[in-house]
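Mind looking over this structure? Questions follow.
Only one protein chain is missing; all other protein chains are in place.
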Amino acid sequence: MSATPTTPGTAPAGPDMHSWTVKVREAGVEALPPEKLLPDGQPTYVASWIYMFGVASIASLIVIITSGSILALKGPAWWHDTSIGHFFNSIHMWGVELFFFVMVVHLWGKYWMAAWRGGRTRVWITGAIIFLVAVPTALTGYVSQQNFDAQWIATQAKDGLNSVGVGAFFNVTNFGQMYSWHILLLPVAVVLLVSAHVLLVRTHGVVPPFELEKRPEFAAAADGAPAPDGAAGAEGQS
Amino acid sequence: MSRFSRMIHPKDDTQQWKGRYYPYDLVKELFIAIGVITLLALLLTILFSSPDDKPSTIAQWSQQKAVDFTTAAVKELDGTSPTAEYGPPYNHNGSGQEAWIIKPQKWLGVSHPINTEQDFVVGPLETIPNDPALTAALAQYKAAPEKQKKEWAEAYAKPLEETATAEEEKKTPPNTVSESNGTVVVKTSANAGPVPLMMASLLALAKSGGVDGSLLTSKQFFQTDYTKPLLFMADGGLLSERAEQQHLLGDQWGMMNETGSYPGQAWLWLYALWYQVEPFKASENADILVMMIMGVLSIAFICIPFIPVVNRIPRWIPIYKLIWKEHYRETGSA
Partner (left out) sequence: MGHIGAAVLGAVFNLNHPAHTVDWHFIHLSVANVVVIGLMFVAFFAALLLPFPGASRRRGGDS
């Protein structure tokens, strides 16, 4: 036993820089120290309801996954056989409608902010991919309903997918395959992408406003003199 | 930033924010959002519930539309049904859709083989026990050369197709097809061999639910793949008749819609739109062409930060002045 006190969880002789564990930990903490991962403040320009639609998208996803998990607990026939099952199916369906609603409004807001600026292209890219993965996630759900809607959507969608060769390995009329993709593979993909997206937002912060010409009295303040309204300090040009 | 990065990234002098921060509780915001969305989902559920139209079965199809069923069945037998002529991934009887030299449907090959003659007709008929007349008919059919099989099936199919075409064009159908005592009677002008007995037996089997079961369990007891019964039903008119009533057909923008009066998939608006306009509307290759356009647009959507003009529009049309109005007011920006 070492005579010198050690931090629980760390090797006694100090961190070994060849250790993969140490490398991953140091990289993670450098990219996202706790205050950056979960900041308790936001820039003063975060002052619009449009900023709520990102977290609303996450909230909708939570409702979808929770109601979906309850449906999965009881199996795919449950919602046809019982009122309570149908109730949770309804929550799942409306959760999906709300998800696409708030996600697209979030997308509109981010486009009109040109939120990819300042090194945030990966935030935009992950966000766009989330939308594009959410669409087949919904499709696999629709064809897993085991009702007339599922029959029709499957027999129609197969033509589009077959035409580009995807139907050769992704068969929308195969319930077992579609149900597996819907309750496991695609939700995992969406959650991983959303996590990457949110961590990238935390890394770069919320995109600052476009810069405009300052009024003369405020332009003087940029030199360091107190501004008329105690306005913010020097900001870059966009 | 590397030289490559500088090349593809738009000119961007956005600086890191050096201004003020204010207290903002992200975790509380998340919980509030979960509460609001949950309440909205509950409210919508209580107000509207969700649709659940019962699926069609082959039994229902054969009972409600016996002539339509028989027409589809004989076309499966003679290889002229949509599934029979589909091509990959079901069979090699067609080359599938293509866009110039791009033929992915053909390239990816047959991954879910379906022989409509055997799988939809002869196979189910072979499961019927204790029917010497049917057994003899099947033996006669299977022993005949291909050319003879086709002639028999086409003789039986011709009056049925003429009747179907007349109904589609809203003309008076010829008097060659009728229903009597739950059977379909077809007056053929040429010898149809064992085909009429086979078709009558298949209709009776279908009405009893036997074809539903037979198509599903043809490989083994446990199955989760409904491809065969779905493709067979889709070759007939029952599913499309129900779909038309529910505004789910392609020219009704059906892929955006849900059954009943529920909201559907509004996010598929652009995908649905292409099918309504030429040249896609009348094209045999509509699916691959639309998929390719949507593929290009999806990649463009991901790459918006790099696309000239598109990545500058938010600067030119100042919706951002509404978003950041408080910031501009407080910092004295004009």
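Order of writing sets the labels: A and B. Residues in every chain begin at 1.
As a convention for this text, a contact is a pair of C-beta atoms (placed from the backbone, for glycine too) under 8 Å apart; a residue touches a chain by one contact, two chains touch by 3 or more.
Treat the numbers as computed from the prediction; the structure is a model and nothing was measured.
Only one of the listed residues, B:Q15, B:Q252 or B:S298, touches the absent chain: B:Q252. Taking the whole complex into account, subunit B touches the unshown chain at residues 19-23, 46-49, 51, 53, 245-247, 251-253, 256-264, 266, 269, 276-277, 319, 322-323, 326, 330. Listed for subunit A, the residues touching the missing chain in the whole complex are 41, 44, 47-53, 83-84, 86-87, 97, 101, 104-105, 108-109, 229-230.
Following the convention adopted for this analysis, only the chains that are shown with their structure count from here on.
In this assembly, the C-alpha centroid of subunit A lies 30 Å from the C-alpha centroid of subunit B. Against subunit B, in their complex, subunit A makes its touches with residues 38-48, 50, 52, 55-56, 58-60, 62-63, 67, 79-80, 86-87, 89-91, 93-95, 97-98, 100, 102, 104, 109, 111-114, 116-119, 121, 124-125, 128-129, 131-132, 135, 138, 142, 145-157, 159-160, 162-165, 167-169, 171, 173-177, 179, 205, 207-215, 217-219, 221, 227-229, 231-238. Taken in their complex, subunit B has these residues touching subunit A: 9, 12-27, 29-30, 33-34, 36-38, 40-42, 44-45, 48-56, 86, 88-89, 96-97, 104-105, 107-109, 111-112, 224-227, 230-231, 233-234, 239, 242-243, 248, 250, 254-255, 258-259, 263, 265-268, 285, 287-288, 290-292, 295, 298, 301-306, 311, 314-315, 317, 319-320, 322-324, 326-328, 330-334.
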